[in-house]
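Missing here: one protein chain of the complex. Every other protein chain is in place.
As written, the chain order gives the labels A, B and C, with residue 1 at the start of each chain.
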């Protein structure tokens, strides 16, 4: 049974249109490469990236804060309700081999920090600045080059 | 995006050959119906049921106690390492719509109890006896009849 | 710094008057011996035992399912809000050296099972019957004899 690589996408539940477009592009590239996308399952960056991944025929896993599968965005193929609230952030990080942080608020910052604490690579796209350990990139193409090296 | 129903299979990490056969048969029927199988991802009943589900082309999700995807049995398509130890039992229960308990030890008993506490249906096959709330059945066919009604 | 032994009391959030009296008596004996009482922090058996322990001057820790300290019963000196729902049951078990199960429903059964899975001793007072591994006793005095041997 071939297990796909998991790429974690972290970012806020609401985002601007340009960030939505960027996240969708990242998701698309993940799906094209046969990797699975893991995220928090809600809106904004999570929705956009899951949408792109789905459009490329990829698998999307949404690790949800609440207890209802229906709270996932419509591009999540496999929603996992946890009931842990923000505690699900840790599970996104523990599941992923590599994380890509796109923009994001405090929830995203907690995931960046947890990932770096566990020595998991974090690639940053227009995200929290000046955090030592993040590999900052300027576009989707460069992000994919890093992910390809890392997985 | 069509989200599959999740059937949780709970049972011990080691089991007798007849129980292995029974769990495999249950997994096969789950896979045939297009449901996803959720379990704890390790050996015994978890392996047997994932094996059956995979043989029928179904999706298998393994919610693991440890931090390594590689600790999953080879029939798990989507392993989720949690690092929560027995805490992952709760996540199996929260993810599943219906649970089928096959034989099992104390870990299984904890999952039965958590599921009944949350008012999730639990179907019992040669499992912990005399627990009010479990729908005890005598074979795989009868278990599937119940699951079909419930999902 | 002397760390007290933790005795976990598990039992339902609602109970009959005789069970309330029994749990209060058990709590009183725990407090007298200088042990700390750990429980789920809500009503019924949890309240009664915390009340007894407090009356004897003992420390009571309530590991709560919700996010509000104020949801603890009034005999809890140190409420710990977790926001994990039933996930807090695992934390009660992991904290305690020995558990005493008094009556109880499915939540209690999950705690019994988790404790036995981790090889922690469980003493049973008018609780779930016929579970191998529970040391069933008939009164508070006998329960205390066992706890004294075990801690």
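Heads up, the rule we're going with is that contacts are C-beta pairs under 8 Å (C-beta built on N, C-alpha and C of every residue); 3 or more make two chains touch, one makes a residue touch a chain.
On a predicted model such as this, the values are computed, not experimentally measured, just so you know.
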> Just one of A:31, A:52, A:66 or A:107 touches the chain that is missing; which is it?
Replying inline: A:107
> Which of these, C:12, C:36, C:122 or C:144, touches the one chain of the complex that we don't see?
Replying inline: C:36
>> Among C:21, C:43 or C:79, which one touches the chain that has been omitted from the display?
In response: C:79
> Please identify, in ascending order, the residues of chain C that touch the omitted chain?
Replying inline: 1, 3-4, 6, 36, 54, 59-61, 63, 67, 69, 72, 74-83, 90-91, 94-95
> Considering the entire assembly, which residues of chain A contact the chain that has been omitted?
Replying inline: 86-87, 89-90, 105-107, 109-110, 112-114, 116-118, 130-131, 133
> So which bits of chain B touch the chain we can't see?
Replying inline: 83-85, 87
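Criterion: only the chains that are shown with their structure count from here on.
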>> With touch defined as above, tell me whether chain B and chain C contact each other through largely the same residue numbers, more than half shared, or through different ones.
In response: same
>> I'd like to verify one number: the distance from the centre of chain B to the centre of chain C, where each centre is the average of its C-alpha atoms, in whole angstrom.
In response: 30
> By residue number and range, which residues of chain C touch two or more other chains?
Replying inline: 87
